[in-house]
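One protein chain is absent from this view; the other protein chains keep their places.
Going in written order, the chains are labelled A and B, and every chain counts its residues from 1.
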Amino acid sequence: MLKATIDADIFRESIDSVSALVGECRLHVNENGIKTRAVDTSNVAMVSLELDADAFQSYSATEQEIGLDIAKMKNILGMVGKSDPIDLELDAEGKKLSISFRSYRYSISLLDTKTIRKDPNPPNLNLPAVVTITGDALNNAIKAAGVVSDKIALMVDPERSVFAMVAEGDSDNIRLELGQDEVTFVELAEARSLFSLDYLKDMGKVMGRASSVDIRLGIDHPVQFAFTIASDKGRVGYLLAPRIEAD
Amino acid sequence: MLKATIDADIFRESIDSVSALVGECRLHVNENGIKTRAVDTSNVAMVSLELDADAFQSYSATEQEIGLDIAKMKNILGMVGKSDPIDLELDAEGKKLSISFRSYRYSISLLDTKTIRKDPNPPNLNLPAVVTITGDALNNAIKAAGVVSDKIALMVDPERSVFAMVAEGDSDNIRLELGQDEVTFVELAEARSLFSLDYLKDMGKVMGRASSVDIRLGIDHPVQFAFTIASDKGRVGYLLAPRIEAD
Partner (left out) sequence: MLKATIDADIFRESIDSVSALVGECRLHVNENGIKTRAVDTSNVAMVSLELDADAFQSYSATEQEIGLDIAKMKNILGMVGKSDPIDLELDAEGKKLSISFRSYRYSISLLDTKTIRKDPNPPNLNLPAVVTITGDALNNAIKAAGVVSDKIALMVDPERSVFAMVAEGDSDNIRLELGQDEVTFVELAEARSLFSLDYLKDMGKVMGRASSVDIRLGIDHPVQFAFTIASDKGRVGYLLAPRIEAD
């Protein structure tokens, strides 16, 4: 059973955060809220989303799994006004989800959860450097790197207290250095890893709306991004594997 | 003879209403105004437009027929400012139309009216249900249906006083029900017909600007839309044939 009402904007940012990486996902629903965790088709990036029951205007649910076509949900949300409340309701057999707003009522078939990749296990990572940055600054840096390259190195220099992003193209490069005026160093430790901009660009569009993003980094290790949505009643995490740096 | 001045916005909405269905048309001009009626190439939809002489800032004309390339006229109107007055003048032989605004003067060749399909006869229809809705609500419903299907059923349920639109896709559907708060039931009668969204989408963009649209419906019959333009000094009608519902 699932019967809930949610503000259109909150639902939209939740769906967008997942659709940056995957086209379908398995939602774990219980009385405390909704969770999902999914890996992109090439196993390079992982997204996790948790939306608490009190992120909804009203919420009542029993434990179950729902297979959701994220791309279709995005299209439907395109029809919803900015702050319309949306009613979500699962049918008795758990095969259809009804999405109602104003006088409209969509009914969509859910995916068979058996056909969706099984939930990834979050790896046990030791990422010693932790930096907090505004979502806007992070997204701009990702876009600026894309002008000259298809990959970006994220670095922390603990001695100079600098968070740096460097992108090197065939003949050009860009370097961005941010100090304590622009970022918060939650944990200072040496870090340097290289990432593909392909994935970061899509994540960056979503993170660009967050007021702050925590970045966890190591040396040639994955990067982890964490930020809240829904006035802190929801949490999104991205994990991205590093690229091997060729010499 | 035709010599007239018209507000750019009024002329634009007149041309747009016709160009939603056809790329060229035969204008019937006389001292009372301008009329046209045209059927799309696949004979599924018909548009009629009447623009009264007093929709123009100045107007003088004698009876004649003009073959107009609507698509070309749309391009020219793209160059005209929002509220520029436009001067229209036919040359002596009736082969060229001059379109002037500010210091610009376009001269376009008219089409030979013999090469344009002959005027369709409006069918004699008995459409017992009549509903009035805002253009915006109608256009939004058409767009919402397009997310899950390529056809839409328009229905009136006289017992519940409900105007409903239902679109069924392969696995999803959408239902919109509007009661007396949202539409006016001019004539309550049972109605249900299925239509292709292809045509409705283009009509919907034009109707979306109308403050109100009259919809006439029957059972497995065409639908007729009627609305005014030019501060009620012009009238547009659309007629759309039903699709046969397969079981």
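As a working rule, a contact is a pair of C-beta atoms (placed from the backbone, for glycine too) under 8 Å apart; a residue touches a chain by one contact, two chains touch by 3 or more.
Note that the structure is predicted; figures quoted are calculated from it, not measured.
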Which listed residue (B:76, B:188 or B:219) would be found touching the missing chain in the intact complex? B:76
Touch assignment to the omitted chain, from B:42, B:107, B:161 or B:184, lands on B:107
Touching residue (missing chain; options A:1, A:71, A:125 or A:147): A:147
May I ask you to list the residues on chain A that touch the chain which is not drawn? 140-141, 143-144, 147-148, 171-178, 182
Residues in chain B touching the chain absent from view: 72, 75-76, 78-79, 103-109
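In this text, only the chains that are shown with their structure count from here on.
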Which integer distance in Å separates the CA centroid of chain A from that of chain B? 45
